[in-house]
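Omission of a single protein chain aside, the complex is shown with its protein chains in their original locations.
Chain naming follows the written order as A, B and C, and within any one chain the residues start at number 1.
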Amino acid sequence: MTFEVWISEPVNWVFIVVALAVAGTAVKVVTSQNVVHAVLFLVATLAGTAALFLLLSAQFVAWVLILVYIGAVIVLFLFGIMITRAPTGRGVGLDNDRKGVALVVSSALFAVLTWASLSAFGTAELVDIGEGTPTEVLGRALLGRFVVPFEIVGFVLLAALIGGITIARRDATPADEEGRGG
Amino acid sequence: MIINQFLILAALLFSLGVYGLLVRRNAVMVLLAVELMLNAVNINLVVFEAAIRSTLAVGQVFAIFVITVAAAEVGIGLAIVILVFRNRKSANVDELNLMKW
Amino acid sequence: MTYTIDWLAVAPELTVVAGILVVLTLDLFLSRRDKYWTGVVAVLTVSLAVVPLIVMAADDLTRAMFDGSFVVDDFALVLKGLFLVAGYLVLLMSVTYIESDRYYEGEYYLLLLVSILGSLVLASSRDLILLFIGLELTTGPLFLLAGWRKGDAKSNEAALKYFILGVLSTAMLLYGMSLVYGLTGSVRFVGIREAIPAIGAAQEPALVLGVLLMIVGFGFKVSAVPFHFWAPDTYEGAPTPVTAYLSVSSKTAGFVAMLSVVYLAFPDLTSIWGPALWLLAAASMTVANLSALRQRNIVRLLAYSSVAHAGFMLVPFAGAAVAGQALSEGLSATVTYLVIYALMNLGAFAVVIAGARRTGTGDIEGWAGFGSYAPRQGILLVVFFLSLAGIPPLAGWFAKFVMFQAVIAAGGTAAVWLAVIAALNSVIAFFYYARVVKTVWMDPAPAELGEEATAPATGALRLAMGLAAVAVVVIGVFPGISAFFGDATTRILNGG
Partner (left out) sequence: MNPLLVLAAEEPAELVTSGFWVEWAGLILISPFVAFLLIVFFGKRMRYQGAEIAIGALAFNTVWATALFVLNMTRGVLYERTFEIARIGFLGGTRELVFELGWMVDGLSTMMYFLVSFVGLLVFIYAVGYMEGDVRVTWFFAAFSLFAGSMLVLVGAPNLVELIIGWEGVGLASYLLIGHYWEKKENSSAGMKAFYTNKLADVGLILGAIIVGVTLGTFSFSELSRVAAEGGSGLQTVASVAAALLFFGAMGKSAQFPLHIWLPDAMAGPTPVSALMHAATMVTGGVYLMARTFPLYQNLAEGVRPAMVVIGAITLFAVGLLALVQDDIKKVLAYSTVSQLGYMMTAVAAGGYTAGLFHLFTHAFFKALLFLGAGAVIHAVHSNNMSDMGGLRKYMPTTYWTFVVGSLALAGIFPFSGFWSKDEILATVGYEGYTFVMWVGIGGAFVTALYMMRAMALTFGGTYKGDGHPHEAPKVMTWPLIGLAVPAAFAGFLNIPGIEWPGIRNFTEWLAVRVVPMGDYHPKSVDVGLAAIGLGAALAGLAVGWWLFGRDASTQAERDRLEIPLLYPLFRKKYYIDDLALGLVWLIKAPFARAVLWINDYVIDGIVNGAGMLTRGLARFVYGGLDQRGVDLVVNGLAAATDAAGSGVRRWQSGRIQGYAASFVGGVVVLVLAVVIFR
């Protein structure tokens, strides 16, 4: 497939716009010197990703991403920033002084990943995206074939919840705990 | 659309995540970078699912699991960061070097 | 499509789930004084979970469910048994440790049980998704447990280091899994294996990347060089029973994941992962043994020792792969090594826990003359450390012997070189173990001992040490026991 053919598809214009937004905001996530901005840029990245999922007709995953991440995880991040009183202004040394190493390592990784993708999938097209995966299919898969991981992942969340609270809570002094049940 | 346009975007996000993980001093910012990496994986899974179109929508199911686990990881990570902050009054990861060699 | 469930096959997992719920509930109602009951429940849970394993081992059936993504075969049975035994010993070690400080007992046991549940699931996983969830379930609680000594800055640091590198490795693992899924269109091991021959030469780089990124993810869990950096720091900072669990169960989980994936999904790709494992094995042995020579802290020493042992454990499999030989002997040898390593390493940690209470320090120098005021624990320490060093007739020798046997039987230049590297490393390794033994028995005890110096260990800890010691000696003299388990695992079923 030549570039002309590729660019002639309208859906690819949409992709270009969304992808630029995703990539641009992702760059800001890791470079922004304002922590709150960084979090908000992550929101944009995730929203863009959700848009990509819609392009790929994965509506359910797109909404899960929006609900779980933008609805919950991002709030957690903001809480984290507030609690740890991360510096919210500019120019307070949010990055360490080893950017060179980081740049080299991550560029090398990007080169390897890209090379592998390009050589493997070349210009293979996504044909027949269709109406998208019905939620029913996902539901049946999750509660049928994948019921074991589905049930088990609940314990990941349980452990994270209970352990997280235990780890993060401020310890009461021994006197407070005397005679108290929990 | 071709597969690679998504894959390369995912590779870019993943590498940006790695970059962020390597340069960010604040532990919360490091966690943000990790989210970028996991998000890149989700893009991969969803695009492969679109290409393969398995009967069980395995790629999407996998992505849902990754999202769930990522949420749990954020919870765990923030709890640890808060713990560290409480003891050291700082959440900067490069100040943690009590143990070495 | 409907799926039938063989309830016996999932009975061990269900037992642990029930235990988790009981601990969760009890924790709400027990007063602070009575919290130890949660520990009792946890120990009982793990003991009970062995029962269905024995029942299944007796009837010699292989059970496969959910399109063969959840399988209970001999491989799974042996490793589930190993996880339960290791969990049992760690729980015994934890009792004193957790009780003696003001830690959150109920939550502690809950998280440990969740981690055990994850490892049980892992042993049965024949599907990338289940494998990933199992692995996360095993390690997720450990990130938190590593920081359980909340007031201790080192413990905090241990947790954060472990967590950050852990999620990095998870991301790598997932990226690799996604590539493998994209290339093969399947997440089931059997499906992956069947799809691999159809993959064209052009797609090879992506396949290499996918396989290697998965290996990297597992390499982190088994703490192979250069993905081991978290291990020494985390081991040192984490509460010692958690360290014991990390160095045994979590490592074994990593091995189980790695072995089952490469054995069942990528058996035809030895030319990709064989050299990778070869490099990891050689690097792990060499770097870790050299680093261990200079350690002053006993737990840190054991951390490097554990990294080195990870290298030794990779040797048979890597050797068989690079030589292009059948992988089953490598699998058998590695599992034999895992079984023996689990017992002797847990024993070593139990002694270190007991000894650290008496000496009041983790510095090796502070253990001078330990044998003179704690002769029984001193002897146990000698037993476990020399077993780790591979001195016959303690169990460790057989592990090393089988490792060498497997790699030499595999033949081929690369395998023989690996054997030579392993041999030289086993020479180096002797010294840091012997140094501890020497300090404990030969150096004069400090003139004034602390009050704790003569305090006996608690019953649970003594039981843990005793069981491990008996196992190490018995297996050392009758190594057929461990070889039996190792051989059993080669009867591993690939999917349905």
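A few points about this structure:
The rule is short, and it goes like this: a contact is a pair of C-beta atoms (placed from the backbone, for glycine too) under 8 Å apart; a residue touches a chain by one contact, two chains touch by 3 or more.
All of these numbers come straight from a predicted model, not from anything done at the bench.
Although one chain is omitted from the display, it touches the following shown chains in the full assembly: A, B, C. Interface note: of C:L61, C:A198 or C:L293, the residue touching the hidden chain in the full complex is C:L293. Among the residues A:V101, A:A124 or A:L143, only A:V101 touches the chain that is left out of the figure. Only one residue in the set C:A18, C:A409 or C:L449 touches the chain that does not appear here, and it is C:A409.
Touching residues on chain B toward the chain that is not drawn are 18, 21-23, 93-94, 96-101.
For chain A, the list of residues touching the undisplayed chain reads 96, 98, 101-102, 105-106, 108-109, 112.
Although one chain is not drawn, its touching partners on chain C can still be listed: residues 160-161, 164-165, 168-169, 172, 205, 208-209, 212-213, 215-216, 220, 226-227, 229-230, 232-233, 271-272, 275-276, 279-280, 287, 290-294, 325-326, 328-329, 332-333, 336, 375, 379, 386, 391-393, 397-398, 401-402, 404-406, 408-409, 419, 423-424, 426-428, 430-431, 434, 438, 441-444, 477-483, 486-487.
Note that in this section only the chains that are shown with their structure count from here on.
Look at where the CA atoms of chain A average out and do the same for chain C: the two points lie 31 Å apart. With centres set at the average Cα position, the gap from chain B to chain C is 26 Å. Chain A has residues 113, 117, 121-122, 145-146, 149, 153, 156, 159-160, 163-164, 167 in contact with two or more other chains.
The set of chain C residues touching two or more other chains comprises 129, 132-133, 136, 140, 144, 147, 150-151, 159, 175, 179. Partner chain A is touched in their complex by these residues of chain B: 1-9, 11-20, 22-29, 31-33, 35-36, 39, 42-43, 46-47, 49-51, 53, 55-58, 60-61, 63-65, 67-76, 78-83, 85-86, 91, 94.
Of all residues in chain B, those touching chain C in their complex are 3, 14, 17-18, 21, 27, 30-31, 34, 37-38, 40-41, 44-45, 47-48, 51-52, 54, 58-59, 61-62, 65-66, 69, 72-73, 76-77, 79-81, 83-84, 87-88, 93, 96-101.
For chain C in complex with chain A, the residues that touch the partner chain are 1-3, 10, 17, 20, 24, 27-32, 65-67, 69-70, 102, 104, 107, 110-111, 114-115, 117-118, 121, 129-130, 132-134, 136-137, 140-141, 144-145, 147-148, 150-151, 159, 175, 179, 183, 202-209.
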